[in-house]
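Would you mind keeping the following structure in view while I ask a few things?
Omission of a single protein chain aside, the complex is shown with its protein chains in their original locations.
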Amino acid sequence: MATQTVSAGPRSGPNSILLKTVMAVTGLIFIGFILAHMYGNLMIFAGKDAFDEYAHHLRTFGSPMLPEGGFLWVMRITLLVSLVLHAWSAFTLWARAGAARKTRYQVNKAAKSIFVSRAMRWGGVALLLFVVFHLLHFTTNTIQVNGDFSRPSDRLVSSFEVWWAVLIYVIAVLALGMHLLHGVWSAAMTLGLNTSLDRAEVIRVVSVAVAAVVVIGFLAPPFSILFGLIP
Amino acid sequence: MTETLIEGLYTEGEPVADAKAPKTDIVTMWQQRKFDAKLVNPANRRKLDVIIVGTGLAGASAGATLGEAGYNVKSFCYQDSPRRAHSIAAQGGINAAKNYKGDGDSAYRLFYDTVKGGDYRSRETNVYRLAEVSVDIIDQCVAQGVPFAREYGGLLDNRSFGGVQVSRTFYARGQTGQQLLIGAYQALERQIGAGTVQMFPRHEMLELIVVDGKARGIVARDMVSGEIETHLADAVVLASGGYGNVFFLSTNAMGCNVTASWRAHRKGAYFANPCYTQIHPTCIPVSGDHQSKLTLMSESLRNDGRIWVPKNRDDCEKDPREIPEEDRDYYLERIYPSFGNLVPRDIASRQAKNMCDEGRGVGPKVGDFRRGVYLDFADAISRLGEDAVRAKYGNLFDMYERITGENPYQVPMRIYPAVHYTMGGLWVDYDLESSIPGLFVAGEANFSDHGANRLGASALMQGLADGYFVLPNTIRDYLANGPYEPLAEDHPDVVAARASVEERIEKLLSINGERSVDSFHKELGHIMWEYCGMERSEEGLRKAIDLIRSLREEFWRNVRVLGAADTLNQSLEKAGRVADFLELGELMCIDALHRRESCGGHFRAESQTEDGEALRHDDEFAYVAAWEWGGDSGNPVLHKENLEYEFIELKQRSYK
Partner (left out) sequence: MKLTLKIWRQDGPADAGRMVTYPIEGVSEEMSFLEMLDVLNEDLIAKGEEPVAFDSDCREGICGMCGLMINGQAHGPERTTTCQLHMRSFKDGDEVVIEPWRAEPFPVIRDLVVDRSSFDRIIASGGFISADTGSAPDAHATPVPKDNADRAFMAAECIGCGACVAACPNAAGMLFMGAKVTHLGELPQGQPERDARVFSMVGQYEEEGFGGCTNLGECSRACPKGIPLNVISQLNGDLQRAYRHRS
């Protein structure tokens, strides 16, 4: 016997770094969308018309090259495919990590990392559930929170006059903030951007900044509405 | 030559000589030998099996090179990975006569320094070759990606080391051994991946198989399953390192042992100059009875630190900062005004011991004795500033603080000598072949290049020279006559070798006495240190031989080895090693006793000048003492190899 153990043998599916790369790229797509979406939401401060204009503009963007709503569909498909890839990679890596350590430690002081790791995975699942709810709420208008309105701005304002709706969104946005706090750092690591200790500092700062901007940017409209700052 | 017992301890046999070094000028000798050595047709190499025991610098480099050449190599080490051989611990650097600094260095100067440093007890031919191939080592290592220190221009940096006047030491911070070994290890792993080398980690060689007078294989124990395996081959290479652990406490790793060499010795390989050990002056002192090993601190500390002890014994317990200047004895500066704190290792070590023996040692009492002298940086700190000292020695100071819990920027360090390196080892000729045909020995395991004392940064050079450049060229001369007759596993000599290993293991497990293996090892170490350490005397050595004999007797009657043979059993592993140390220790004392001169690391109390310095006797002792095993109840046989100095003139060393 030449060596004591033999390796476990070929693993099915892409290698872990490739999966991570998929997560990072799709994650960046999400970030792009999230930032744009946040900007759009902030239009509400410029008045209901501006907001509706923006919502409408989304549908006509790219026309006449694209049919009405064409850009929106391209975006939707991209997002959907990204989400499937992102979630599939996440679950595959999750399973691999579980298989790589079957016996747990009796005592483990890596508490913070274990929390972050769980938060990414369960937080991701929570985000997924939220998106479903959110689509039913705003996009399909299936869930009607405070009456049935056809104007997007009306839907928005009326919804956030209800405290529990605000609460759901606050929780979701905080979850998103957490996901991004580690996610941005992680994506930069995965894409090979962290090549020195100085770079690492920059990436840390950027992650915090992105997370903070997203949390504040998304929470500003609902709270403003709740406190009656927006008519 | 005589049959009668000399000193009541040994007999003398025929002299030996190295027959392989070509009779040409020393400068062309190695070229000539490489040319004379027969070649093996590439197609035949695959049919030739070579066993290599050890994956240190010597073993890993030999394994990689022979694998590249296409031989069938089987490589063994007792650690869980070949990367962990104790070569990894070397800090200081590796010498090579590159003359990159243009300071007048050359192969010839390195040769000269090494012979002189070895106190004129090494073979000129081997040392010259070592110096000659040293330059290739650096090229090879750089090509492999060994990250040596570099200057801003991108070229390699050198420093001067061990008191020589040229800068020829290449280094990688304080981790030169590690970086060189990782280079060799990666080359070895490459061959493992390519299938030319088969690796057997956690395998310990326990016996050499000799058939028809030739080394034909080994018996090894799989340390995980406990299985006893026989491995057969056309040639066997031992690169199993040094035996400093016979002293129990040393700077060697816990597992370093003499078993591979000793088993070969018992099968007929001569053991040369066993008493030559190097004691390194700057180690962290022993702190208590439970200490398991000693840690070396780089010698470079002596460049800026001043060594002292209190003048009065009563001050030994005081806080050193409260001892005024006039009550301190800077003894090295006092005794050796021109070299001061930079005297060679053996002198610095011996004087530290003398101070402690006088009762002026410092630090905690271990037993009823203080073992330590101060190495004080207060002057350097006030002269250069703390930051400059930190930049130079920061990592060493941190290591010191981690181990002792004391801050050397504020309190002087304490240091004490410790066993570090063994110049002795299996006797080999110019081809690195032992007295058993087909058994080659490389690295610290052989005796070849360092005489009675090794210069700093020369062991790494020797290990890699042997493994990369020498052995692969010389062993082919032997292999060219192969493949040797195939052996069956049930050949009587093979079966007997295997049976002897099994029997011994069974014996060790069945004694079930009162004392642990470690307690025997510690006691042996104590005897060796007291009587065969820095200073040896006839009386002490005789006493030691008696003590070792009775300890060995007790061992085989009273050792307690728990557990079973067929699992990982660390007590059993240790027991086998200690059993061999108990035999080696006696031979070391006999060798030390018979050599009535002081040379290099061997200081005989009876052979000193009027002012207490070492005195060599070239007329009587300019030879290698190659010992032949005399049997379990017999006496060892001394074979002398006369050392002839054609190129270098013998001189007494003086450092006053």
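In this document, chain identifiers A and B correspond to the written order of the chains, with residue numbering beginning at 1 in each.
Simple rule for what comes next: contacts are C-beta pairs under 8 Å (C-beta built on N, C-alpha and C of every residue); 3 or more make two chains touch, one makes a residue touch a chain.
All figures in this text were calculated on a predicted structure; none of them were measured in a lab.
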Residue in contact with the excluded chain [from B:E151, B:E322, B:D611 or B:E646]: B:E151
Sole residue of B:T404, B:S537 or B:N558 that reaches the chain not shown, by the stated touch rule: B:T404
Option touching the unshown chain, where B:A143, B:A499, B:A605 or B:L650 are the choices: B:A143
Hidden-chain contact residue, picked from the options A:T60, A:T78, A:N194 or A:S224: A:N194
Which of A:A46, A:V74, A:I114 or A:L136 contacts the chain that the document leaves out: A:I114
Absent-chain interface as seen on chain A, which is shown: 3-5, 7-11, 15-21, 93, 96-97, 99-110, 113-114, 116-117, 120, 182, 185-186, 188-197, 199-200
Touching residues (missing chain, whole complex) on chain B: 61, 64-65, 68, 79-84, 86, 88-89, 98, 100, 136, 138-145, 147, 149-156, 172-173, 175, 178-179, 182, 185-187, 189-190, 192-193, 199, 201, 224, 253-255, 287-288, 290-293, 295-296, 399, 402-405, 468-469, 472, 516, 518-519, 560, 562-563, 567-568, 570-571
